[in-house]
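Read through the structure below, which is laid out as structure tokens, and then see the notes.
Shown here: the complex without one of its protein chains, the others still in place.
Then we have subunit A:
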Amino acid sequence: MPEIKVTPLGAGQDVGRSCILVSIAGKNVMLDCGMHMGYNDDRRFPDFSYITQNGRLTDFLDCVIISHFPLDHCGALPYFSEMVGYDGPIYMTHPTKAICPILLEDYRKITVDKKGETNFFTSQMIKDCMKKVVAVHLHQTVQVDEELEIKAYYAGHVLGAAMFQIKVGCESVVYTGDYNMTPDRHLGAAWIDKCRPDLLISESTYATTIRDSKRCRERDFLKKVHETVERGGKVLIPVFALGRAQELCILLETFWERMNLKAPIYFSTGLTEKANHYYKLFITWTNQKIRKTFVQRNMFEFKHIKAFDRAFADNPGPMVVFATPGMLHAGQSLQIFRKWAGNEKNMVIMPGYCVQGTVGHKILSGQRKLEMEGRQILEVKMQVEYMSFSAHADAKGIMQLIRQAEPRNVLLVHGEAKKMEFLKQKIEQEFHVSCFMPANGETTTILTNPCIPVDISLGLLKRETAIGPLPDAKKPKLMHGTLLMKDNSFRLVSPEQALKELGLAEHQLRFTCRVHIQDPRKEHETVLRVYNHLKGILKDYSVQHLPDGSITVESILIQATAHSEDQGTKVLLVSWTYQDEELGSYLTSLLKKGLPQST
């Protein structure tokens, strides 16, 4: 039986370092190549030795696909391609290709420069790795080779995130990466067509979550910002250039407009240009609303949000500033943080996950006395808040996606085994498909039933539809035909046509059975008895007594002769063709029962 094999090298039953190997119809594909943000040693990379113990991986993999830019999906890519060795194609969407190298470089800087690690990829490696990348468009079918093709679908979640369909012949797998089924202010919702893949690989990080409504989160966020600004404090929001920042800007802009607030909102200069540049470039990736309004006015040119200048940080009075980088580990956001940390009227709102070792991580863990360079101690009196506007699919979203794609099997990654049992049962019960949850290094084999297309001759189709009741979509109709397998094609034709094409002659099968009957009278009297008997019983059939002394029942012939040795016994020869088997057998058993006495 053909099968699809899936082995997670990471994200099997934990979050982080997503990396999944899929083997489909002889092709090997690697899905994502992420880094685990919680570890500092080799455990942060997926275990590539599973693919091969030594040597470069180019020969073992047909392609690598990256679903979106966060480090837990692409962080190990330069290590994988340059340090372990892979020269084949790497596929990702255009926005991902643009953003990935920035993140990787940023991360490299923290790890090597700040934390002093040595065995890490270099800037040159990042560049070399990106040279191997082939960017794809949404819904564009890309032929990786003669048999393997891939297609990207919109996944929402972050800019450029995509779900990928991998197809070889008629077997296919869909990998979702991280996705979101509900649209937010600047991105739409994930969407896929009824592609009916053999396997759907879905993340289940938030499957057990019932999320607080977005309105409440936003309301609380705005409340905090408003309160701080009202009492004259300053709010610092460290962000990465893309993603949540745009969402929050739109949110604040609308709020400021509605409440007629006067406090200034600033956006780091480098940030504005870069962000606007990317959004304009990838405007097709944002949601409908933004695209519509973009024509009237640039959604990312805000009325209340202005470009920031370093000097503004010292201005008295309330203000809100968005600055990079997002984890407060260097640059402008750290500078501003140091200026404002000592005042308890101020607030810093952390937008998301911070890597260990960064100031962001430290203050979120509760540290209030930080050691800066030059052994200076910084006392943090400002309020520290954490905000999670993460956009992952919850249980309802996962069910929705499965309903859209209609896969035959589902495989869950990114969740803990114990906590996914309920979801697994839910999926199995509702969709009647099998659900798998492998751990890292564990291979799951999924059997597929590939469809083999067979051409049917028009003549046969016409003939079969003419017989019997009209075709009903709900009831399968039984057809008779001959399957010809010739020259790599499969065709269904009528038997006559098959014989003609193959140059074969049709054979006729005829069965003859002898039935002995005790009857001392003459043959023609016996025949008369048999005739009357059959005529009486087989009222629906055509029973005829022919002049030559034989009886026919439909196309079956019955003749009577005397037994050679015993005059009292008559032998009835019942003869029928293969097509009349049923009636023939019936007649034989009927006659074997003997003739009634009266006739």
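We take it that contacts are C-beta pairs under 8 Å (C-beta built on N, C-alpha and C of every residue); 3 or more make two chains touch, one makes a residue touch a chain; residues count from 1.
In the analysis below, contacts and distances are computed from a predicted model.
You can't see one chain of this complex, but its UniProt record names it "WDR73 protein", from the set "pyruvate dehydrogenase (acetyl-transferring)", "WDR73 protein", "Eukaryotic translation initiation factor 6" or "Anaphase-promoting complex subunit 5". Considering A:Tyr50, A:Phe120, A:Trp191 or A:Tyr386, the position touching the chain not shown turns out to be A:Tyr386 (whole complex). Only one residue in the set A:His94, A:Lys132, A:Arg211 or A:Arg463 touches the chain that does not appear here, and it is A:Arg211.
From the set A:Lys223, A:Arg368 or A:His563, the residue in touch with the chain omitted from the display is A:Lys223, counting the whole complex.
Note on the undisplayed chain: of the listed residues A:Lys426, A:Arg463, A:His516 or A:Lys535, the one touching it is A:Lys426.
Where subunit A meets the omitted chain, the residues involved are 208-213, 215-217, 220-221, 223-224, 349, 385-388, 395-396, 399, 418-422, 425-426, 429-430.
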